[in-house]
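With one protein chain withheld, the remaining protein chains of the complex are depicted in position.
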Amino acid sequence: MTKRKFNFLFVLVIIASLLVAIAPGAAQEKTDIEVWIAFVDFRLDWAVDVANKFNEAYPQYNVTIQEYTDYEPLLDAYTLAQEQGNPPEVIQLFEVGTQFALDSGWFRAVSEIVAGREEIGGQAVAFDDIVPVVSGYYTIGGDWSSVPWNTSTPIFYANTNLMEQAGVEAIPTTWQELEAACEQFQPLKEAGTIAGCITWPNHGWFYEQWLAQQNELLVNNGNGREGRPSEVNLTSDASVNIVQFHKDMYDKGYYVYSGVQRDWTGTVQSFSSQQVPFIMTSSASAGGITNSALETGFDVVTSRMVYDGEVGWTGNIIGGATMWITAQDDPAVEEGALAFLLYFNNTENAASWHAASGYVPIRDSAITLLENVAADNDLGWDIDNKTRNALPAGNWFELNPNFRTASDQLGESELTLATAGAVFGTFVETRNIVTQAIEDVMLLGLDPAERLAAAEAEANVLLGEYNQLYVE
Amino acid sequence: MTLAARPGWRRMIPKRWYAHLILITAVFLMGLPLFYAVIVSTQGNADVFAYRFTFGDQLERNWNVVMNVRGLGGYMVNSFVVSMGIMAAKAVLSLLAGLAFVYFRFPGKWLVFGFVLLTLMMPTEVMAIALFRIVSGLGWGDSYTGLIVPFMASATGVFLFRQHFSNIPAELSEAAQMDGANPLQFLFRVLIPISWNAIAALCVIQFLYAWNQYIWPLMIVQDRSKQVVQVGLRTLVAGVETGDSFGPIMLGAVIASIPPLVVFILLQKQFMSGFALTRDK
Partner (left out) sequence: MYMISPLIVVVLAALVGALVMAYHFQRRQALSLTLGAAVGAGAGVAGALLVMVPLNFCTFEAERQALDFIFGVVLIVIGMAIVLIAANWLVPRLVRRENLLAMADTQHGAFRAGVLPPLLFLLPTLGILGLFLYYPMFDTFRLSTLLARLGAPRSAFICLDNFTRLPADPTYMRSLMTSFSMAFAIVILALALSLLIAVMAYQPIRGARIYRTLLVWPYALSPVIAGIIFRLLFNPTAGVLNYVTGSLFGVRIPWLLDPGVAPWTIILASVWNIMGFNILFYIAGLQNVPSDLQEAAAIDGANAFQRFFRITFPLLSPITFFLVVTNTTYAFFDTFGLIDFLTGGGPVGSTTTLMYKVYELGIVNRDLGKAAAQSLVLFMIVIAVTVIQFRGSRERVTYGA
């Protein structure tokens, strides 16, 4: 190319790029409802499919779904979008963000939009159909702030082929049984067949679950459910007990740590690649793990999250997220957003969502529907083609026992202030502090009680600062 | 330079095989990570977990995941527009500033120059949070404007052109003035045509800089239709959990690397001279 030609091209490229940069956006006519969710896998595809069906049925709306990699980045992005003054109409917010969302003043309470009506935009409200564990967690004083969607609980997944190989007969239910089983896996580990006995993401969520199992509170004032809490309690016996368990499991070489906090991906990978025989992770992975085990060629059985057999089991807290509607100047947009969310979680969709993912069915009517799946149905999800298909007729739960564990675990939980879950404004940050403390104890060999005391001090400073800015 | 011009070297390093050995090792070690990434980008997870070091047969599937499912093409377009926008704006603004600094006399020039000079010491990253508040306040969140405008000025560019213009013989501008040309005519008809090397040098540096930006787009853009590829790759990485595997991630990484690699390899000389010019004062 001659120099002159090069120069000419160069100028062209510059002009073209400037033109593209200032090109105006297209005009809009329908009511746009932007929904942010924290999934990038088949769960995103499922949600997009439902949104498309809604858009077809109600052409006055245009629902679009935008994906984020996880709950935390989604909330970060939403906070930034609020600062910028152009937030989306709906976001999926994880359970620990509840108090922060209420304090932020960014959202319109769902009960406020409903205002006693039974139908919004052609969709039945039917909140009394929501299963009790879910309504127990998310309603405060009987009012709904957000619409529940994905509800999960951590469960235990076992690779029965590896168990057979190691001579482990029963799936452990307690910490003590787990340690005994892990001891039996040690030869396989030494032979290099597996990397260790068990893994789970190092994530405060598991800590919170074990705290609830031992019926211990995370914050004062009845876990924040009897009044605004002023203190975080990380130094209780139950708390130290949990972190000591982590440390023991790690020190003995049973627990495989990927080295990354909140590593949902890496932990599932080590289980799917048969590097570990056991994993504890969200029930939402039931579908994914079962499928990839089928592909790789091993059997998976799910059971409940292990608990400390010396203390006993009170119950588990629900996890997952709900859908929050951004407060708008135009009530019509809020109503449209709510209409979509009610459609999104109607009986058929709630049933399909459970069958596709493993999240707990959040409506009683959805459970009934799944117990009696008709021959001609549209409840299944084809991951590869990203379309609905038909589930096998019959009782879904009997045909798929792995999908039952989560509902059982939650359903049999005793409802106490501990198992209802904590509510406070700095829950998100506190969860990160706990996660960090557990990592420090495992990797640096620190004393659990001492490290937790430091974490508690840090969490209390944050809570104090938060209360100073948000509460009078 | 030729061998004959430097007979000294010949005698000084008798064992050249040694140099070849070190260089081949270095090339091999440096190339290995990318080469393996290219291999994995054609594989499915089964191949990856089995550590097969040959090309797999999943390229089409991975391509489908990367382009159609995760929409990497859109991110690439955004990255391209933003990088080109920043590059072009920096070139134009720096040319104008260089012109003002070299071909004009005005009071307080040293102060103005110092004002520009100081910004070399201010990394944008450090001020990112305050910058975010300002750009958001202007309503430029989620837009090309917010990605481009804060980076349109370049102290590097101003120095480069100031240096370059200072070395151009004064007769050129005197002749132009005698012909009655105004400063802008002088810039476009005389300076720019003889400055293509310096302009290209600045453009290469700034293109790489803009294409590889990460923190700022991560903060200022929430709407994925405006997001750049460096941040867009995050959704690929997170997709591993259930559906996706390593293949699409690596394919995405490889695709996102092609534009800067091509620019850098083809325009190495310009890239270097850009840095070198701004360096020696």
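To keep things simple, chains are lettered A and B as they appear, and every chain counts its residues starting from 1.
Note that contacts are C-beta pairs under 8 Å (C-beta built on N, C-alpha and C of every residue); 3 or more make two chains touch, one makes a residue touch a chain.
Given the structure is predicted, the values throughout are model-derived calculations rather than measurements.
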item	value
Among A:40, A:63, A:80 or A:181, residue touching the chain not depicted	A:80
For chain A, the residues touching the chain missing from this view	72, 76, 79-80, 82-83, 104-106, 192, 195, 256-261, 266, 269-270, 273, 275, 429, 432, 436, 439-440, 443-444, 454, 465-466, 468-470
Contact set of chain B toward the excluded chain (per top definition)	1, 3, 5-13, 16, 19-20, 22-23, 26-27, 30-31, 33-34, 36-37, 40, 48-49, 51, 93-94, 96-97, 99-112, 115-116, 119, 121-131, 133-135, 149-155, 158, 170-174, 177, 183, 186, 208, 211-212, 214-215, 219, 230, 233, 237, 246, 249-250, 253, 256-257, 260-261, 263-265, 268, 271-272, 275-276, 279
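Rule of thumb we're sticking to: only the chains that are shown with their structure count from here on.
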item	value
Separation of mean Cα positions, chain B and chain A [Å, integer]	38
Interface residues, chain A side, partner chain B - complex	3, 6-7, 10, 13-14, 16-18, 20-21, 40-42, 66-70, 73, 77-78, 80-81, 83-86, 264-265, 268-269, 273, 285, 287-288, 291-292, 296, 383
Parts of chain B lying in touch with chain A, wherever the complex brings them together	46, 49, 70, 80-82, 84-85, 87-89, 91, 132-133, 136, 139, 141-142, 144, 148, 193, 196, 199-200, 203, 219-220, 222-224, 234-235, 237-244
